[in-house]
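A single protein chain has been omitted; all remaining protein chains appear in their positions.
Moving on, here comes subunit A:
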Amino acid sequence: MGEIPRNSLRRWLFTTNHKDIGILYLVTSLYFLVAAGALALLVRIQLTYPNMGFLTASAYNQAITVHGVVMLLWFLSPIAFALANYIVPLQIGARDLAFPRLNAMSYWLLLFGGLIAALGFFTPGGAIDTGWTVYAPLNTAKYSPQPGITLAGAGLLLLMASVTLSTVNFLVTIFRMRVKGLSLLKMPMFTWGILLTVFLMLLAFPPFAAAVLMLASDRILGTVYFLAPEGGALLWTHLLWFFGHPEVYILLFPALFALGDVLVTFTKRPIYGKKIVIAAAIAGSVLSLMVWGHHMFTTGINPVWRKIMTVLTETISIPFGVIILAYILTLVGGRIRLRTPMLFALGSIALFIIGGITGVFNSSVAIDYGVRGTYWIVGHFHFTLVGGATTALVAAIYYWWPKMSGRMFSEKLGKLHFTIYMIGYLILYLPMHALVDMPRRVYTYPAGYGWELNNLLATIGAFIFALSWPIFFLILYKSLRSGEPAGNNPWGGWSLEWLTKSPPPPHNYDGEPVVDDSGTIRITTLPTNGGHAYHEHYSPWPITISLAAFLIFLGAILFLPVAVAGLLLLVASVVGLAKEGLAEKFKIPEAPEGARWPFTQVEKVKLGVWMFLYSEAVLFGSLIGSYVFVRLNSAAWPAPGEVLSITNGAVNTFILLTSSLTAVLALASVRVGNQTGLKAGLLATFILGLAFLLNKAVEWNEIFQHGFTFSSGLPAAAFYITTGAHGAHVAAGLVVLAYIIAKAFKGGYTRENHSTVEYFGLYWHFVDIVWVFLFPLFYLI
């Protein structure tokens, strides 16, 4: 489908080009910003004076919740991914991301996820209203029966599917698709920021995915993970904050590292101590996976654990101090040019320092007992997330705008924008730090506590701050209409993206970018790496698959026939996708040379599968952890053999172990060109997998009859959710296997060319490994 005109609707729906998708992300995230910003204004109006009746309590709760969730997950992360999509391949000299269709699917899943969550406003009881943390047991059907919460859960699941695909995609792209000479250390700061971001996402999202999965099951099937006191609030907070703390770095890193590139360009010197900055960021990332307990100081957890978390939290402020210090040292003695991007960059650094300092106060258990749940906390995280991250991303958009649009914007208006933005910002958020005793998330407040002035100021500030955004959009619009042509490198930047045209051609570079030993970048005219071998790719399946997922969830929650339509669309799309695969339409050969350390020997699809499996390991770890948690918390638990038949479990274990053997034998056969062995091995694997699922169906039916129903208690909840998730993985494996078998029977695999068989095996054996643990945990212990 190479002939779609560049400016048609079909282009935007079917595109797989990273720059198009970057623009889609940008427009979508700004749309969500406006929507969530409008909700925030409603909230601020309600809080202007004591005892206001502008919003009802319920409307307030919906507004504040949707505001938080959308700002974090549908604005701040996606806008970073807009830039990442557009800029990262350019910065590493790649033609596109490693898996363009998956990239398109990431975008559509994100959009449909946002839409399904937003539908909640139109259902009885309204949208999700639990606060963005969706704490248990308020999130259960018992206390919040409205479908709005289930819809939000579905939206989150789609979002997490999107995140998983894009993390794998960016990891593989950055590791495998750098141009010759571009070592990891030579990568520009922004690409580093995205690398760290997606790495954290890969490990931090799965626990949250597990929690939402469990919640969805509780709400739709009636399991009791979060209703039972042995699971409940504490289980949810663990999983949520294991995700939630790294999430703040996930939101911060793209911004913080984009700042790095802006600083380099506008001070005309390299980042001071770049290696140390990167090392500090890596240390901060690792630490961020270990400090989630500081959000749980007041939950009554183990005091020793609290102390450890305090120390670790205070430690984590060191790497961030180091990074900020390096930035300041970069500024000192640099030839600073105060253009609009640089102004926003400086503003961001200043605000982030304040947010970091208030954070250190929070990490003291003693102080936190006082400030937890107050506007002080709201002030703290808005300084980091809005002051630090959002301001830096505005800087980044101004910085790369000429590259993306090919046009300059008005500096004068840019400075006006900055002034209004900062004034509004400070009037909005500074007063919150004085409201150290005003509880957050309450829809109104009484007079006479001395809260009046600061609330009034915050509301006034909110409107000034809000006003700065239309100015921003106007500047961009005017630039598009009548801006000066930007040329390749309007700012005098030092990284690869500034060597190509603005906006870049579909294939990014005419010629071949290279980086030589001294770090000098240039474009050679020799198309050595098959430079012109790019052609436009369009595929309808990313959008139809995402739409199908949307319909299936919608149907399951609101109106079942819709789910049937979704299922049909899914089947049709998967068949279409398989046909594209059989025709090898998207087979983009890897360039023969390139910087690929530390995965020089690992082919890109294989690396993608491995990365995916890492996140899967954490997902199942979280499910198993939840099971262990509730089990240790429970006074009684069925003994082995009491509910579940050990024989049954053992039979299924032997079946699955054997299916791994047949899968690996199929691979051994094709390696020597033995087609019969290949087909026999694959078929045997398929039949064994099917047998596993059938046996399971019989088992579930039987124990259901005996009263071990979804809602019968925690043992049932843990069993059905964990082994159900595993069964779904087996089923998904069978779908892929069916495709592989079809291809094998067409002679599609040869002695030289059989990587798909191998990579499928990686997944299949992983699923086997999971069962190796589930079997003893649920049947034998």
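Here, contacts are C-beta pairs under 8 Å (C-beta built on N, C-alpha and C of every residue); 3 or more make two chains touch, one makes a residue touch a chain; residues count from 1.
Simple rule for what comes next: contacts and distances are computed from a predicted model.
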- prompt: Can you tell which of "Phosphate transport system permease protein", "FAD-dependent oxidoreductase", "ATP-binding cassette domain-containing protein" or "Cytochrome C oxidase subunit IV" UniProt lists for the chain that's not drawn?
  reply: "Cytochrome C oxidase subunit IV"
- line: Contact with the hidden chain, among A:L185, A:L480 or A:I646, goes to A:I646
Task: With the full complex in mind, choose from A:V43, A:I174, A:I624 or A:L688 the residue touching the hidden chain.
output: A:I624
- request: Would you mind spotting which of A:F226, A:W292 or A:Y425 touches the chain that isn't drawn?
  value: A:W292
- request: Looking beyond the chains shown, say which of A:Y31, A:Y135, A:W610 or A:W700 touches the absent one.
  value: A:W610
- line: Missing-chain contact, candidates A:L185, A:V311 or A:A668, resolves to A:A668
Field: In subunit A, positions touching the absent partner
entry: 202-203, 207, 234-235, 238, 242, 289-290, 292-293, 296, 301-302, 305, 598-602, 607, 610-611, 613-615, 617-618, 620-622, 624-626, 628-629, 632-633, 640-641, 646, 650, 653-654, 657-658, 660-661, 663-665, 668, 671-672, 761-762, 765-766, 768-769, 772-773, 775-777, 780-781
